[in-house]
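Before I ask anything, here is the structure I am working with.
Only a single protein chain was left out; the remaining protein chains are all shown in position.
Order of writing sets the labels: A and B. Residues in every chain begin at 1.
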Amino acid sequence: MRWETVIGLEVHTELSTESKIFCGCTTAFGGEPNTHVCPVCAGMPGTLPILNRAVVERALRAGLALNCKITQNCKFDRKSYFYPDLPKAYQVSQLYAPICRGGHMEIEVNGEKKIIGIRQIHMEEDAGKLVHDPKSGGTLMDYNRGGIPLLEIVSQPDFRSGAEVIAYLEKLRETLLYLGVSDCKMQEGSLRADVNLSVRPIGGEMGVRTEMKNLNSFKAIGRAIEYESARQIEILENGGYVIQETRRWDDDAGESYGMRSKENAQDYRYFPEPDLLPIEISDEWLDSVRESLPELAHRKRERYMRDYGLSGHEVSVLTGHKNISDLFEDISKQSRNPLESARLVTGEIMRLLNVTNTLPEELSPDGRKLAVLVELLSARKINRNAYKEAVEAVFTDNAEPEAYIAQKGLMMLSDDNAVSEAAGAVLADNPDAAADYRAGKEKAFGFLMGQTMRKLGKAGDPDTVKKILKEMLDNQEGA
Amino acid sequence: MFNLNALELSSLIRERKLGAAEAVNAFTGAAEKSGNPYNTFITVSKEYALERAKAVQARIDAGETISPLAGVPVALKDNISTSGIPTTCASKMHDGYIPVFSAEVVDKLERAGMIIIGKLNMDEFAMGGSSETGAFGPVLNPWDTSRVAGGSSGGSAAAVAGREAPLTLGTDTGGSIRQPCSFCGVTGIKPTYGAVSRYGAVAYASSLDQIGPIGKNIDDCAALLSVISGPDAKDSTCFIDKPFVFGDARENLNGVRIGLPRNYFAAGIEEDVRHNVTAAAKELEAAGAIIGEFDMPLMDYMVPVFYIIACAEASSNLSRYDGLKYGYRSAAAKTLSEVYRLSRSEGFGLEVKRRIMLGSFVLSSGYYDAYYKKALQIRALIKEEYNRLFERFDMILSPVSPTSAYKIGENIDDPMKMYMGDIYTVSVNLAGLPAAVFPCGFDRLGLPVGVQLIGNAFSEAKLIEAARVYQRRTDYHTKTPGGEAK
Partner (left out) sequence: MNINNELITYLEDLSCLTLTEEEKRRLAVDLKDILSGMARLGELDTQGVPERSHPFDHVNCFRDDAAQASMDRELILKNAPHRNNEMFIAPKTVE
């Protein structure tokens, strides 16, 4: 029999707000345990939540960008279960009226386009972090993460392969980054995906699904899907039944295992959160969010190709991260030289990110200093070697470009006498090469040129050197 | 001093005829010396109160006008969080728990220069109508110590009746201020939902709870309500835009339309209660009010709807008690599941567990629609009925409880009977309305009987005016368990 894998995704993304969803504690990552905590997010008796407006705004941005219908009268519900990471033993979430419903996103796998349906997006609070304590043998509870705002983006079961899932996640990540909704750092847990997977004979009835948790990287997700799909097919081919359960992926072992059945049989007793008021999103509010949406990556790609005539490779590098495209656009705008700006960002800047192990999210999108260098290069005030050196100084030490160039003497010599002097010395030292050139060996010119440039250091303007050297050789010939 | 009302006390303090510390010493001393005769106080915060009194006195001495109640001692129901002072909710679950923050009303009291002298006994987590379910034993009714003080704010009402505090705060979820006021012969106000911040009041049922004042007369209660009302950025449901300011304009009730729910007086009500409440209606009529009778719709549904909603919210609000972050933790518990289950089972009393189980039931899958959802729909209908009634009437006069104070232990094993005692009070909370309660007579055993005036949202001023006119024409509120007050 031929089997088909049916996958749906629940993606949780932490929002990049300053403060938590229901209190003023910071959302900053890290921090000493329990130092980003107040009575509200610690769930102390008598405390009450106040909703952070920015959470609603970000949910609206995500919803609009993902083509959702916005629930203009939405509200929060309580989801109850007992676990030490949940200080109130209920999570404030949305079940009955989630903020967004019915959207979609287009993905592309191996050149084929496909639409993935989005069932709903809802807002909720994150849980705290539990850490094993080797000293007491117990579990340590840290509520710094508790109350950080999350969006849960629930897809339709429209995926048929791990590759589609990865393509969706990459595009979703890129979109959320562009929207400024989340910083989507998987390593910090700000983007997490649960995979619902079942298999069925192609075209047959929907199978029993399992839910996989603890997927911490795109790679882990790909592996887990492959594993789970094979596991279910094997069970079914041997005449067995798949049990509906939650499974935990162990990336080191490369396998998943079922969680205790008790955790599976949940009755969350959702009911409307009485401590929060319903949210009414007016048409005006919605319009203002719609107008403030930034250009998304795929639209940018089209524009870069059309307006700047950039190559497909350059465009995909530039739109790989919002900071990178923002930097490119800023340099481009300030230097009025998009082609050279694109060359700088896709070349030197990408190389420097790589060698310094810097993540794009740490990159400043402020292009002022680099734009100065692009202008100097275009105006032939510095040569390309000097340019590269200065770019590196700006990137690594945040150097001031003009001061750096002045200090290092990188400004090109426009003084022909200095060039003539250097060229004369080189010709005197290398009579053989001069003779070779005159004998018609063009290669020798390159050698003489290189020697002259070396003598002049980074201040040499290759065009001037070339001109003067040629003149001198021709003159000598005539002499 | 003990028989002075709060405003009289405050003018003595303001005129520096009485020191704030003197007042604190007198009231805390009485509570300590006489050995807490009505079992009202769970904590007497004398040291803290004296420190506060000193600070307030210094400001009064410097000629500063702080508020009309500056320097007046006040005691709080023990579900209102006080930073540094134990807040027990009369539950073993709060064993050793000392809040690290204060309720908004506590901050407002302190800004007004009032002095918190202690924390008062109640039903455990405010769940009960007799102040018998708490971990510290029953509150005794000062009029007859073999009888209950009512609940759940029994300590708050009995402390005023027993002259142990000039003013107190209670909380009212389904009648928890009004019924003990009625049983103890004192005056109280259940404010409009959203008039007083709930921040720091340990929640029983979030969409119903409201903090309110209890005192010897309506003027004292009005003064205290002015202090505690007002907006709070920490409570999303505190809608009021500014604190109440109450005038003193009305000499009579000419033209005030008061509705009398005929069916409230039909079955199940004690004859003495019916008689006294009817007489109160006559008194108001004599003061100029126009009394109109009507049948309260949906009466039979009120108590079930209330208990479904209240227990559902309570089961969720109380799920935060897990033996891990604060409060009681079972010594026998080893595993995580044991810490949860044993701490909760040992920490909560039977009535609380009953309501948690009931709340879990009505929210559980399979029963949600038939119980919880249905209750929310009927709540909407009750609200609509009240809206219609307030087109016809300025206020509604109703009994508070079908009975006067009953014997301690009499109803404790019959939850249904206990719940039905809330028949006249719960719909007010379901609709979020204000109500003033005040004494209107005595039954044949000499036990006080109270009456309530229910108003439209944020019509506290009207209710207070009507109660004031009534109290100027009658003297029930001046009677004390020991005889005449003045």
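Throughout what follows, a residue touches a chain if its C-beta (ideal position, glycine included) is under 8 Å from a C-beta of that chain, and two chains touch if they have at least 3 such contacts.
In this text, all values refer to a predicted model and were calculated from it rather than measured experimentally.
From the set B:Gly71, B:Gly134 or B:Gly194, the residue in touch with the chain omitted from the display is B:Gly194, counting the whole complex. Touching the missing chain, out of A:Glu32, A:Glu112, A:Glu205 or A:Asp397, is residue A:Glu32.
Listed residues B:Phe125, B:Trp143 or B:Tyr340: the one in touch with the omitted chain is B:Tyr340.
Considering the whole complex, the residue from B:Ile66, B:Ala279, B:Leu324 or B:Ala461 that touches the absent chain is B:Leu324. Within chain B, the residues in touch with the undisplayed chain are 96-98, 100-101, 193-194, 207-208, 233, 236-237, 239, 298, 300-301, 303-305, 307-308, 315, 319, 322-329, 333-336, 338-342, 344-345, 348, 350, 353-354, 356-361, 364, 370-371, 373-381, 383, 415-416, 419, 429-433, 457. Even with one chain removed from view, chain A keeps its contact list with that chain: residues 17-19, 24-28, 32-39, 42, 50-56, 73, 80, 82-84, 89, 130-133, 135-143, 248, 259-260, 267, 269, 271-272, 274, 276-280.
Here, only the chains that are shown with their structure count from here on.
Remark: chain A and chain B have CA centroids separated by 55 Å (rounded to whole angstrom).
Of all residues in chain A, only 39, 42-51, 78, 80, 82, 84, 87-90, 139, 141, 267, 269-271, 274-277 touch chain B in the complex they form. Here chain B touches chain A in the complex through residues 79-81, 87, 89, 94, 97, 99-101, 103, 198-203, 205-207, 233-237, 312-313, 315-316, 319-320, 322, 324-326, 336, 340, 360, 363-365, 368, 372, going by the rule given at the top.
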